[in-house]
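Take a look at the following structure, please.
In this view, the complex is presented without one of its protein chains, the others remaining in place.
Right, chain A next:
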Amino acid sequence: MDQTAKQTTNQQHPIGIYLKVWALLFVLSTLSYMVDYFQFQGYLRWTLVLIFMFLKAGFIISIFMHLGWERYALKCTLLLPPLAIGVLIWLMAMEADYTFSSRQLFLGQ
């Protein structure tokens, strides 16, 4: 218990890992900017934007915010509730589709 408590409350890690992740975040940001610069469109654009976004978010959360080294109980507490947002996005997308089609139907646009 003492050993694990020490590990979780003292987030000391070699400085090299921060520098590597820092460099990686720069590369990923450049890549996502390139998606716009070269005007990729359609599914390719969305796939690339989402891949780079989730990679960046993952590195920030797990390394910079140290969540990768935290105990499983904290990971569950922080990562499970946001799954509900997926449901909200799904519902709102359906609602938006419905609004869009009614506007086209009744506003004659």
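Simple rule for what comes next: a contact is a pair of C-beta atoms (placed from the backbone, for glycine too) under 8 Å apart; a residue touches a chain by one contact, two chains touch by 3 or more; residues count from 1.
The rule is short, and it goes like this: contacts and distances are computed from a predicted model.
Engineer: Looking only at the UniProt record of the hidden chain, which name from "3-Oxoacyl-[acyl-carrier-protein (ACP)] synthase III", "ABC transporter", "Cytochrome bo(3) ubiquinol oxidase subunit 3" or "LLM class flavin-dependent oxidoreductase" is the right one?
Structural biologist: Not shown, but named in UniProt as "Cytochrome bo(3) ubiquinol oxidase subunit 3".
Engineer: List the chain A residues touching the unshown chain?
Structural biologist: 1, 4-5, 8-13, 15, 18-19, 21-22, 25-26, 29, 32-33, 35-37, 39, 45, 49-50, 52-53, 56-57, 60-61, 63-66, 71-74, 76-78, 81-82, 85, 88-89, 92-93, 95-97, 99-100, 103-104, 107, 109
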